[in-house]
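Here the complex is missing a single protein chain, while all its other protein chains stay put.
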Amino acid sequence: MINKVVSTLAEALDGIQDGASILVGGFGSTGIPFQLIDALFEKDVRHLTIIANNAGNKEEGVARLLGGGRVDKIICTYPRSTDCYIMERLYKEGKIELELVPQGTFTERMRAAGAGIGGFYTPTGVGTKIAEGKEIRNFDGMDYVLERPLKADVALLKAQTADRWGNLAYNKTGMNFAPLMATAASLTVVQVSEIVELGGIDPQRVNTPGIFVQRVVQVGDPL
Amino acid sequence: MINKVVSTLAEALDGIQDGASILVGGFGSTGIPFQLIDALFEKDVRHLTIIANNAGNKEEGVARLLGGGRVDKIICTYPRSTDCYIMERLYKEGKIELELVPQGTFTERMRAAGAGIGGFYTPTGVGTKIAEGKEIRNFDGMDYVLERPLKADVALLKAQTADRWGNLAYNKTGMNFAPLMATAASLTVVQVSEIVELGGIDPQRVNTPGIFVQRVVQVGDPL
Amino acid sequence: MKTAIVETELKPLTRRQMAWRAAQDIVDGSYVNLGIGMPTLIADYVVAGREIIYHSENGLLGMGPAPPAGQEDLDLINAGKQYVTIVPGGSYFDSSVAFAMMRGGHLSMVFMGAFQVSESGDLANWSTNDEKALPAVGGAMDLAVGCKDIRVLMEHVTRDGKPRILKECTYPLTAKKVVKKIYTDHAVLDIDEKGFVVREMIEGLTFERLQKMTEAELHLDPQWRVLDVPEL
Partner (left out) sequence: MKTAIVETELKPLTRRQMAWRAAQDIVDGSYVNLGIGMPTLIADYVVAGREIIYHSENGLLGMGPAPPAGQEDLDLINAGKQYVTIVPGGSYFDSSVAFAMMRGGHLSMVFMGAFQVSESGDLANWSTNDEKALPAVGGAMDLAVGCKDIRVLMEHVTRDGKPRILKECTYPLTAKKVVKKIYTDHAVLDIDEKGFVVREMIEGLTFERLQKMTEAELHLDPQWRVLDVPEL
């Protein structure tokens, strides 16, 4: 019998080691797996590479990991915001490596990793700093830059609903990167508000089929 | 006001000309826009390039267009089946050009066209006839073949439900290629069983957002 | 002895007036992305009766206005991380679909803010080249490719009077040869093969004076009109 539901956040993160690369879902404050991140902080693994759209606000979410010295490198599209002072400080002090990726390319690189695509040509970033050192190729009169898949050891995600097979339904714009990240990690771990019986999610409403998910943990609503 | 709903099949196909490239949705007999295809047959446009997974059965669907001499070229993954005698005959007589594409590559090429991707590297077909004459490239020890986007002038699709903005919901495995084809054509035309008010499709159940759809026509159920 | 050049007192557009002017150009049935900042104001001034569908790159098509206070949905925000609503006919999808809409050329128009625009349509709106500042690009580069109708809203010059409309951008580029039209607080300009063409200028502004505020060479459309906006 397949049962991907684990009882505790600690179990959900079991086996994650120093040096792991970790995809973290969420855009702004929607879809952020805060409880999983907090549990990862408690677990005290280090030298992480974090791959996330944002770098967290105040001392919450990814910012907490950054502030706690857990992260060597961040791959990110928009690490800046009003309350993103930890990332600001670490960056200015040269204490963190930053790989900046345009958001559409970020998304597409994760999709490629999950879909077995070895590389793709995108028009995004051509003629800019982002394309420096990368292959540029012209197809039908238009320039494209070659980008490579972005895969990771772990994905930490948030969804609304799951079942024991790991099928997921997200809520509204809380979905954002999660369906792509789920496919791009060896170990996809999801915190959910609700666990339902098999068949409890309409098969036409499953956003992430369980094949892409390894562990599910139910958490109380953070707010 | 946006209203993509047209009243007749003829209106739905207005402007399609000789020489057009036409994506046709469907897998086996699910998701085939039979009424649109029949109307295209009546319209008597010629020298078409048809891009579809199958070549139709008996004298139905794509087979009807083939039998009527409407099609110069077919881009297809599986043109063969028990009742696919029209395609068999035309092929043996050298009366049709066939470009055979592996199904995952077929899918990915349409997605690339719709997503503005200039090309991608897939492992599918490496070392086979399919890859002959194409660029092979090694990434991280694995060979990939470069494939290019597959776009078309028109897509003819079938969905279950639409609204006047062209939002679509498909039924079960009737979905198959349609969400990708919708993005890859300049003119996407969809036959549906049901038209609902705006908001009548749950925003989390919209399979194809209306931005990818130009015309919708309601048809009686074919069976 | 100084020669006093008496220039007409000008009344540059406010940010809301610039947004109003841009809004007039959105035709019925358009799919539009309004970039973060000033462009988001555009939605307030769309011509009545026109049905416009707003796209937000975090996975939302059919974005509606901000919700009434107290009715914010924590799972419903736009790309600017503001609480929004969804209109009937709207849909949610993952980021790869959101960016396919942009990169694949499915949007009708994109309005963005900018630091600089060059006469070939190069756009600079993500970095001021400050080596010490934390860089952040977000969806800007993706928004700037794909769509065939990319428009910029920006003040004509910087706060300290330096031109933003240039022969070549001095800030790092967001994308090359993409901007088609600029709405500034002084003028409306198109970019075509010969460079910047002035279509509208505010009351009292002369072409010579506008050229002085602009590094790139301007061409005046013989049919140019006064950039006329209501008080807002």
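Each chain gets a letter, A, B and C, in the order it is written, and its residues are counted from 1.
By definition in this document, a contact is a pair of C-beta atoms (placed from the backbone, for glycine too) under 8 Å apart; a residue touches a chain by one contact, two chains touch by 3 or more.
Keep in mind that what you see is a predicted model, and the values were worked out from it rather than measured.
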In the full complex, displayed partners of the excluded chain: A, B
Considering the complete complex, of B:T49, B:T77 or B:T188, the missing chain is touched by B:T77
Touching the absent chain: which residues on chain A qualify? 1-2, 111, 113-117, 163-165, 167, 183, 197-199, 201, 203-204, 206, 209-212
In the full complex, which bits of chain B touch the chain not displayed? Write them out. 27-31, 76-81, 84, 87-88, 91-92, 98, 100-105, 107-108, 111, 122-130, 171-180, 207, 223
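The definition used in the following text is that only the chains that are shown with their structure count from here on.
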Could you tell me between which two chains the number of C-beta pairs in contact is largest? A-C
Roughly how far is chain B from chain C, going centre to centre by Cα mean, in whole Å? 36
How many angstrom between the C-alpha centroids of chain C and chain A? 31
Hunt down the residues of chain A that sit against at least two other chains at once, touch-wise. 108, 122-123, 172, 207
Residues in chain C with touches to at least two other chains are numbered 86, 92-93, 96, 99, 102-103, 145-146
